[in-house]
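A single protein chain has been omitted; all remaining protein chains appear in their positions.
We call the chains A, B and C, going by the order they appear; numbering starts again at 1 in every chain.
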Amino acid sequence: MEQQGIKIAVFGGGSSYTPELIEGLLARRASIPLRELALVDIEAGRDKVETIAALTRRMLDQNGLQAVKVSVHYAPDEAIRGAQFVLTQLRVGRLAARAADERLGLKYGLIGQETTGVGGFAKALRTIPVLLDIARRVDALAPDAWIINFTNPAAIVTEAVQRHTRAKIIGLCNVPVAMHHMIAGMMEEPEEDVRLRFAGLNHMVWVHEVYVRGENRTQQVLEMLCNGAVMTMNNIQEMPWPAPLLRALGAIPCPYHRYFYLSREMLREEQEAARAQGTRAEQVMKVEEELFALYRDPALNHKPEQLSFRGGAFYSKVALELIDAIYNDRGAELVVNTANRGAIQGLPDDAVIETNCLVNGAGAHPLTFGALPASMHALTTQIKTYERLTIQAAVEGDTDAGLLALVTNPLVGDASVASALLDEVLTLNRDYLPQFNR
Amino acid sequence: MEQQGIKIAVFGGGSSYTPELIEGLLARRASIPLRELALVDIEAGRDKVETIAALTRRMLDQNGLQAVKVSVHYAPDEAIRGAQFVLTQLRVGRLAARAADERLGLKYGLIGQETTGVGGFAKALRTIPVLLDIARRVDALAPDAWIINFTNPAAIVTEAVQRHTRAKIIGLCNVPVAMHHMIAGMMEEPEEDVRLRFAGLNHMVWVHEVYVRGENRTQQVLEMLCNGAVMTMNNIQEMPWPAPLLRALGAIPCPYHRYFYLSREMLREEQEAARAQGTRAEQVMKVEEELFALYRDPALNHKPEQLSFRGGAFYSKVALELIDAIYNDRGAELVVNTANRGAIQGLPDDAVIETNCLVNGAGAHPLTFGALPASMHALTTQIKTYERLTIQAAVEGDTDAGLLALVTNPLVGDASVASALLDEVLTLNRDYLPQFNR
Amino acid sequence: MEQQGIKIAVFGGGSSYTPELIEGLLARRASIPLRELALVDIEAGRDKVETIAALTRRMLDQNGLQAVKVSVHYAPDEAIRGAQFVLTQLRVGRLAARAADERLGLKYGLIGQETTGVGGFAKALRTIPVLLDIARRVDALAPDAWIINFTNPAAIVTEAVQRHTRAKIIGLCNVPVAMHHMIAGMMEEPEEDVRLRFAGLNHMVWVHEVYVRGENRTQQVLEMLCNGAVMTMNNIQEMPWPAPLLRALGAIPCPYHRYFYLSREMLREEQEAARAQGTRAEQVMKVEEELFALYRDPALNHKPEQLSFRGGAFYSKVALELIDAIYNDRGAELVVNTANRGAIQGLPDDAVIETNCLVNGAGAHPLTFGALPASMHALTTQIKTYERLTIQAAVEGDTDAGLLALVTNPLVGDASVASALLDEVLTLNRDYLPQFNR
Partner (left out) sequence: MEQQGIKIAVFGGGSSYTPELIEGLLARRASIPLRELALVDIEAGRDKVETIAALTRRMLDQNGLQAVKVSVHYAPDEAIRGAQFVLTQLRVGRLAARAADERLGLKYGLIGQETTGVGGFAKALRTIPVLLDIARRVDALAPDAWIINFTNPAAIVTEAVQRHTRAKIIGLCNVPVAMHHMIAGMMEEPEEDVRLRFAGLNHMVWVHEVYVRGENRTQQVLEMLCNGAVMTMNNIQEMPWPAPLLRALGAIPCPYHRYFYLSREMLREEQEAARAQGTRAEQVMKVEEELFALYRDPALNHKPEQLSFRGGAFYSKVALELIDAIYNDRGAELVVNTANRGAIQGLPDDAVIETNCLVNGAGAHPLTFGALPASMHALTTQIKTYERLTIQAAVEGDTDAGLLALVTNPLVGDASVASALLDEVLTLNRDYLPQFNR
C-alpha cells in the first residue's frame, strides 16, 4: 500500500446513508488516512449523488481535510482504479422496485420484505448481475482492493460475488453491532466488556453465547428477554419473543428472525401498516425526500440528526472498524459475512455465513463454531439453500432454480403460489433481468 | 433358525388389514413355512382381534394349513418368545385419537393428517413409548428376531426404536411399491422390467431414476406426468402435479409430497372434505365397521374385496417380500426404511431413510445414493430434523424439543401457533403421554 | 442392445490369460450370447495376439460356435465400434518394464512389487495415459459400452479413467473371489452359502464380516487363521498372519496386505527370491514362454492346465459374472472397484474403492459400509492419497505430485529416497512417459 493515504470508491454514492459514512471517516482519520473518496452512481441519480458530493466536500472542509479529493463517477473504471476499498450500497430499481416487491407479496398474502421472502428474491435477481459486473472490474483494475458489501440481500449478493468472481469481498450488516449495543444496554454493562458469539446467516443470525469479562451470562440475557425486555431495531416491528420459544432455543434470535418464527403476526402487521401508512418502501421514500431537502442546504456541514430515523444505525461503525482492521492488519474480532470454510458444520465451504471472525490484512478468518443446534441447523439449511438457488437463478437466468428457490423459502413454500409469483417477478422486473431474456 | 417353520407375532393383530397379510402368507407358503401366528392386541380391542383370529383360522384351514397355530395375546411376552418376525401395525388411541388430531389441525387452519403436520406429531408422541416397550421385550426374549414396523409415522417410530433400543427393526411402507405399480402401468411395461431409484424419507420419498431393462427412462415418465397422467393412491387426494415443479425437480415426488408442495390446495381440500364427509379418520371408522361386519361372517374364508378400499394396497406384498429376503438370505433389492449410514449425504448416520436396499439374512444394506439435489436436501433436512426433535420429545418428555419440532415442521412453522398447538396436544392426549407427566 | 449377441473388445488380447476368458465365455454362453471377440494389441505383440486369436478360434469351433467372429486389431477404433464391453488387461512396457521396476526397488532396499511401492507407481505412470486414450475412444465410439479394467494397479487406473473421462468403467480383481473361495474352503461350507463383507481398496481390502446362511461367523474364521490356517494366493508369499495383529484388527486382511503389515519380512523374501530365482517378472517371463509354446500347438483347443500356475485364478469367473449382471440387468451382489459415493466414510466421493456392490444394467451401486475402524481408515487414507497423487502425476506430468506420492506411500516414505527414486523412474521409463517430457 505504497501511496499516501487510501482511496475509497462508493457504489451507490448518492445514497442518503453516505453522510453517516463520512462522519465515521472523520472520526477515524488518525488510523484511516484518506486520500480520495470516489462516489459512483447511475445517470438517473445525478441530482442525488451531486448533492451528496457537495455535502461531503463541506463536511471534509469543516474538519480541515481540504486535501482529500471527492470525485463523482457514472461509470465504474475511474472510480475503481487505485482504490483500496470499494463499498457497495446500491439499489437496482431504486425504492420503486422495492415498493412493487412489497405490493406483490401482499397481493398473494405473503411477506414482501426486501431481504426475506419474495421481496428479497426479486431484489437479488435485480442486484446480482450489477454487483458481478462491478466485482469483475475490481478484479481487473484493483485486484488487491477489498469490496465491502452492504447491498441487500447481503448474504446472497456477497456469496454470488465470492463464488462467481475472483474479487475479494466481505459482506457487512449493522444487525450484529446493533444487537451488541442493545444487549450491553439491557445488562447495563460497558459494550467493550461484552462479547457475543454469533453464528448464522445474514438477517438470520443468532447470539449463542453472551460473555461479560470472560463469564458466561447467556441465561441471564435470555431470562431478561423472556420477562419482557424488548430488543429490536427501528425498522423491524417491536414484537416481543414468546418465552417458550426463547427457552427452547437457548439462544437470542436477531430481529429479522421474527419473519420466520412469528410469520403470521408479522404478515398481519405488514398488511395493516401498508393499509395505514403504505409499505416500508413507500414510507422510506418520504423520509428520503426530507433528508435530501436537508442535504441540499449549503450551510449544512455535518450529518443531520434525522438520518438516524432511516434505519441504518451503526452502519459507519461497522464499515470503518472493518477497514481499520484490514488496512492496519489489526487482528480484530469482528462479525462479518464471509465464506464458511468449516466454521459452521454441515454448510458448504463456500456458503457465506455471518459469524465472529478475526480480521487482519489478509482478510476475515472465521472462528470455528461447530454444529448449530438441530432446529437452527434445519432453518439455516433451508434459507441457505433458498439463497444458493436464487444465486443460480440470478447468475444463469435459470427459471427452474428460481421456482425451487421460492418453493424452498419458508415464506413462500407452496409450489402453485411460487409458480405464479415467479411469473410476476420476471414480468415486473423485465428491465432489470437481462439474464432471463437471452 | 433351528425350529421347523417360523413364528410371526403381529402387534395390532386386530387391525382390519390383517386378512391381507394372511392372504400374502398363503401365497408365499412355499418359501415362508409358517409355524405360528401370534396376534397381540389390547384388552379393549378383544372383540376385533378375536374376529380376526377366527377369520385367520378359517383362511388357513381353507388352504390346508390346519397345522399352523393361531394364538391371541393381550400381553407381549408369550407372543414374542420364539418369534422370528414381529410385525407392528398398531394404533395407540385408535381412530378416535386420529380424528381428534385432524380436528385440532383444522381448528388452527393447518393440515392434521396422521403422518405429516400436527397429526403425525401427536401420533408419534402416543406411539413411541409403546413401540419402545415392545422392542425392549423383543431384545430381551427374541434378540435375533426382526421387528417389521408399519406403524405410522413409520420413519419416526422406526428411528426411535433403532436409536433407543438394541432390537433389530426395519420400517415398511406401501408407497414405494405402489409407485412402482403405477409407473410401470403408465409406461405399459411389466413391473419386473422396471427399476426405480428411491431416496428420501418415508412419505417424503422421490423416484430419482426410472430404468427399464437397463435403460434410463426418467424423462419420459416426467413428461407423461407433466402432460396430465395422474399417479396417486386412493387415500391421497388426486391432485395433478404442476408441470413447472416436476420439470424443475427432475424427479417424481410421492403422493404425500402434495402436503408440502401443494399445501394451500391440500388444506382447502381437507377442510372441504371434513365439512362434507367428515375427516379421513371419521370416514375410515365407517369403513372399518363395514369390514368387521364382513369378517364376522363364519362363512368367509378369504380376504374380502372391500378391504382394497381401506388404503393399504400392497401391504402384504412388501411385508412378505421382506420376510422372504431375510429368512431365505436372498440378497433382494427392496425399498425399506433403515439407518442411513452414509447412503444419503448430509444426513446423520442413524437417521432412518427410505431407499433401495440389498436385503439378506443380515438385514437391510442401503445402496449409496450421494447427495440429494439442493431443494430436496433442504426439505429432507427440515423434515428429518422435525422427526428427530419429535423423537426427543417423545422419549424424554421434553416440551422444548416438542415446540422446536413443530416450529421446524413446514406445516406448522409459526412459533405462537406451535406453542398453542403443543399445549392442546399434551392436554388432549394426556392419557397416552406418561412421559410428559413425570 | 438391439443387435443379436454382444461384441467384446479385449485390449491386451495377446495376454497369456486370454484363454481363461474364452473358457469362461464358453461356460456362460447361454446367458451371454457372443457375436464377436475383438482382440487388440500392439504391433510388437503381433506374434502373441495372432497365436491367441488362433487358439480362440479353435476353442470356439470345438464348442460349436463357428458363427462367433474373432478379429485382431492393432488400433483401437474398429475394435471398439459396436462393442458392449471393453476389457483392458494390457501391460505397457511388457514384462521387461516390470522387471526393471522390481530391480529398482531392490537397489534402494525397497519392495518393488508391481501394484504396491515403487513398482506400482512406475506402472501407473506408464499405464494411465494409454488407458485414458482407450477410454476416450470408447466414449466417442461406443458411449454405452462398459470398460472392465483388470490392468494393474487396478484401483489407480480405474480411478484415473473415471475421473478424467466420461467413459463408464468398473475395475476388477480376482482377490475378493479368491478369498471367498479360500474362506469357504477353510470353513468347509459351500461357497454359495458364505457371504463376505469387503471394504477397502484394491489389493488393500479387508473382509470385515463372514456370514454363513445369515449367521455371523467372523470370529470363527479369525480364530482359524490365528491358529495357523493359511489363506493365500499363489503369487503372494505364504506368510502366516501374527495372531495378535488379526485379533487387534478383528478383520481378515487380503494377501497383499502383507506388503504393508509385514514389510520387513516381505522385503527379505523378495530379496532372497530375486537372488535365487530372479524377480517375479523374471520368473513370469519363463512361464509365459512355456505357455505360448503350448498355445501354438494347432491341436490345442481348450485352456491348458498350466495356465493356472500363472496367478490369475478366477479371472474369468469375476469378469463373466460382471458381464452377466450388467447385460442381463441381474441385480447381483459382486465385489468390484467403483467410485465410493459415500460407501466408506471419510474418503472422497470419486475415490475408487473395492467393496460389495449391487450390479445391474445401470452399473455398480456400492452398499453403504460406514466408517472403517481407525487403523484401517488411516492406512486406507494414506494409500488412497498416494494413489490420487500418482494419478495427478501421471495425468499432468506433475513431478511435485509424483514426489509427494512416493513420500506418502508407506513402502517409500523417506523424502531423500523418494526424490532419487523419482528421478530414476522418470529416466528408465522415458519412452513411456510423454506427459513428463512436454
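FYI, contacts are C-beta pairs under 8 Å (C-beta built on N, C-alpha and C of every residue); 3 or more make two chains touch, one makes a residue touch a chain.
From a predicted model like this one, the values you see are computed outputs, not experimental measurements.
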Displayed chains contacted by the hidden chain, counting the whole assembly: A, C
Listed residues C:Asn328, C:Ser419 or C:Gln435, member touching the removed chain: C:Ser419
Per the touch definition above, residue among A:Ser31, A:Asn216 or A:Gln306 touching the missing chain: A:Asn216
Option from A:Gln220, A:Asn301, A:Asn360 or A:Gln435 whose C-beta touches the chain left out: A:Asn360
Hidden partner interface residues of chain A, rising order: 1, 195, 209, 211, 213-216, 326, 329, 331-333, 340-343, 345, 349, 356, 358, 360-362, 365-370
Positions on chain C where the hidden chain makes contact: 242, 244-245, 247-249, 260-265, 346, 374-375, 377-379, 381-382, 385-386, 388-389, 399-401, 403-405, 407-408, 410, 413-417, 419
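We adopt the following convention: only the chains that are shown with their structure count from here on.
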Inter-chain pair with the most contacting C-beta pairs: A-B
Chain at the geometric heart of the assembly (C-alpha centres): B
Inter-centroid spacing, chain C versus chain B (mean Cα positions, whole Å): 45
CA centroid of chain A to CA centroid of chain C, Å: 57
Numbers and ranges of chain B residues touching at least 2 other chains: none
